[in-house]
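The next block holds one structure in the form of structure tokens; read it before the comments.
Complex shown without one protein chain; remaining protein chains in place.
First chain written, first letter: the chains are A, B and C, and each begins at residue 1.
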Amino acid sequence: MAPPKQMNLKDAIAQIQDGDMLTFSGFTIWRRPMAAVYELIRQGRKDLHLVEVNGGTHSDLLIGAGCVKIWESCWIGHELFGKIGANLARKAEAGEVVIEDYSHLQILYRMAAGSMGVPYLPTYASLGTDILNPKYDHLGQMGLRDGSHPKIPMKKYEVVKDPFYGGELIHVPAVNPDWCIAHVQMIGEGGTVRVDGQVYSDEEAIKASDNVIVVAEQVVTEEYIRREPTRNLVAGHQITSIVELPWGAHPTGCFGCYETDGSFINKFFTRTRTQEGLDAWVQEWIHDIPDFNAYLEKVGIETLETIRANPAFGYSTKIKRGTRA
Amino acid sequence: MAPPKQMNLKDAIAQIQDGDMLTFSGFTIWRRPMAAVYELIRQGRKDLHLVEVNGGTHSDLLIGAGCVKIWESCWIGHELFGKIGANLARKAEAGEVVIEDYSHLQILYRMAAGSMGVPYLPTYASLGTDILNPKYDHLGQMGLRDGSHPKIPMKKYEVVKDPFYGGELIHVPAVNPDWCIAHVQMIGEGGTVRVDGQVYSDEEAIKASDNVIVVAEQVVTEEYIRREPTRNLVAGHQITSIVELPWGAHPTGCFGCYETDGSFINKFFTRTRTQEGLDAWVQEWIHDIPDFNAYLEKVGIETLETIRANPAFGYSTKIKRGTRA
Amino acid sequence: MKNRHALTHPVEFKPIDLLAVAASREVTDGDVVFAGTGLPMLAIGLAQLTGAPNAVCIYEAGSVDGHPISLPTSVGDARCIYQASIASGLFDVFNQLQRGLVDLAFLGGAEVDRYGNVNTTGMGTYGIVPEKRLTGSGGNSDINGLAKKTVFIMVQEKRRFKEKVDFITSPGWKIPKWPGGEIVDKKEVYNNAFRGGPEAVITNMGVFRFDENGEMYLSTYHPGSSVEEIQANCGFEVNVSRVQGETPPPTYGELDYLYNTIDPEGIFLS
Partner (left out) sequence: MKNRHALTHPVEFKPIDLLAVAASREVTDGDVVFAGTGLPMLAIGLAQLTGAPNAVCIYEAGSVDGHPISLPTSVGDARCIYQASIASGLFDVFNQLQRGLVDLAFLGGAEVDRYGNVNTTGMGTYGIVPEKRLTGSGGNSDINGLAKKTVFIMVQEKRRFKEKVDFITSPGWKIPKWPGGEIVDKKEVYNNAFRGGPEAVITNMGVFRFDENGEMYLSTYHPGSSVEEIQANCGFEVNVSRVQGETPPPTYGELDYLYNTIDPEGIFLS
């Protein structure tokens, strides 16, 4: 296996094809590869199939911009800064994007199964819910579970008996996305990945995927990152491409580096509840801007310095968050 | 759930009953709870059912001393210092201990399933081997898979079809031992466990078990161990009892603390290939000694200081290992 | 200075304060509690400062027993892991849930029925083209299914307390058994993993609990509300035969903790 190549964001994202299956690092509004999502939109990628442990600002934007055909996950929103994923809701209600629902544990296990090299995992999660209602097996209803789509399992789930201890449970199918785009704090030149703070479901997402683009706050020498191998998450032979791009998760937060830019996300949420609003936002923040440096200029140094994390805590102590701060 | 109690080794081990199912921390001759095993023998525990991801000096001794009835695992030996687990071999060949064979991945997955709260895991591991030969389902042959033994699954494994992507594989049943005895480098007073270096299968062994005794090189404050929560493995609510006992893994090694005492293990191996030899060894190193302090006195300060790890490397730079050192 | 243990008067607290306080009182000392963003964070924080100092809080994103000195705005927040026992990920904490280690969980929802079935997926007709899409299940369904006890915090409106929710996202006491879909007791569906289910629903008007048959009944109404007002804001007939009177209001000490220790910045308590 060839060691991963370091490249710029544009070239890294250009490897992704229309129709590919994608997943991401992070959790809701934390450590999302936002710069990569902007670039996907800038390059006009279409018909993407997203399978993610949970959604957030990154996927709501990508969906709103018309890049996505199928979204398999359990949740989307912007936490405190936007109660729902309004772009997904609008696109789904217009019949432009198909949602396949799983519960959080189920979709996590789909990714974990992919990372383990097994075709499914058993679970008791979310038995007795409409998530398992055959009526809502949307990919099945659309005839996509006929075995002709290698990344789409032939069943949404299966009910099974436990022959070892008795009882009954379900199996959820593995997923192996074509690509994981992960934003992390640090990567070695040879591809050794370090994630600091909560790792969310990054290990499963990265290891389940056939190809992995890592966008990192910092690229360091392998000698440095290997001084503490117990702190590293994934080795270079599971990584395809490396991009060094500080602030690349903005407006989502990155433990130890910067805070979530809640004000930015809230403005995004407020402005993009209509398609017109989303289109205007995309024009202003993506198409009217040549690259990510111009984006950061537009965000402004004052904002960036306000959200920069205090090293003692891993989060910003300067940001005003509540109404009484 | 009550926070874990700190106690002495004798009282901690006294909680384990004859016939209980046990598992352990560590890997072959690394981070094995040897002092706890000596204490189990001293207290004369009988009919133990061991299920471990792999065996080593600790289990070969426990089996030789007549404490064990069933051993489910994949391997036993002393690495470079003793090619086979001669005590297990002798006891099995005499019909005094029953072996149930799994492969390494299979028995790891049995423990992982237990830790995940699922009744089994699917795997492709070791298909097409005699490990799956129904003739060698020893617990089944003995009639123990009739459902009347809550810790013994009703099947050794099951062959299944994959309805999602086609193909065929097996399920291996979860295991939830009554007790895990784990030797680790550090634990907080509230039970937060930190393992340094390779974690082997400690996470699975600890989290699969209904009760956990942690023997630690050092007990520290929770405030201290929680300064870096990303380095910790298990929280206090999964721990039952805490014992502080430096050198408690001797003669097996403990990353960052001390080297495997290969010479000690090799002498054990050489002396205990017969039952008489084992009995004499147990008399000398366990029954003739009141406690672990006396054991360390007998090992001698020179040996302990020679195997003590150099903090720069995590292993000893003083020990003579090869023939040309 | 007021006695910290004295009860406040209705004009001295807001509805959200009572929600947080009532929720915190559901925590037993030593409980392992699964909590989400918002009110649950206030509730578990308050419980740890009052009756349940040894309660352990697990957040879904992968932290165990954090002791934030600055209130997190989400469970993925960097603040969650300050003085935490463990900072890990979803695989760790969801496995703990499935393993049966979670005693209590706080959850929310858009719709609920009398059996504690909750909808957070979609309103109206659901399908390939949904009528009105919501956020989706998140961990709600997993947690409600597998924790020993769950407590829901919800807004009391007729359109939210329904005879039948539009989509069962999160499993209550009577649920469909798939693939057939016949409605049976939760125990029959969860079999070896059955550990309990919805314990209470706390709204801005009252506290509901569940009887031996898994049916919701009104337990207490909040100061300023009434049985009648609650029935008027409930889409099904509420069992009021077990009402025990008014929900005890917050104490001065509880309010002080909420506003000055837990959320001094006014993130959730503006």
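Please note the rule applied: a residue touches a chain if its C-beta (ideal position, glycine included) is under 8 Å from a C-beta of that chain, and two chains touch if they have at least 3 such contacts.
All values reported here derive from a predicted model rather than from experimental measurement.
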{"item": "Shown chains touched by the chain that is not drawn here", "value": "A, B"}
{"item": "From B:K69, B:H104, B:H149 or B:R308, residue that would touch the chain that is not displayed", "value": "B:H104"}
{"item": "Chain not shown: contacting residue from B:E39, B:D178 or B:E204", "value": "B:E204"}
{"item": "Residue of B:A2, B:V159, B:A280 or B:A294 touching the missing chain in the full complex", "value": "B:V159"}
{"item": "Residues in chain A touching the chain absent from view", "value": "1-3, 115-119, 188, 190, 192, 207, 222-223, 226-227, 229-230, 232-238"}
{"item": "For chain B, residues in touch with the removed chain", "value": "26-30, 53-55, 73-77, 79-80, 83-85, 88-89, 92-95, 98-99, 101-106, 108, 112, 123-136, 138, 141-142, 159, 162, 165-169, 197-204, 253, 255-256, 259-260, 262, 309, 313-315, 317, 321-325"}
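Everything below uses one rule, namely that only the chains that are shown with their structure count from here on.
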{"item": "Chain B residues counted as touching two or more neighbouring chains", "value": "117-119, 230"}
{"item": "Per-residue overlap in chain C, given as positions that touch at least 2 other chains", "value": "63, 81, 87-88, 97-98, 146, 192-193"}
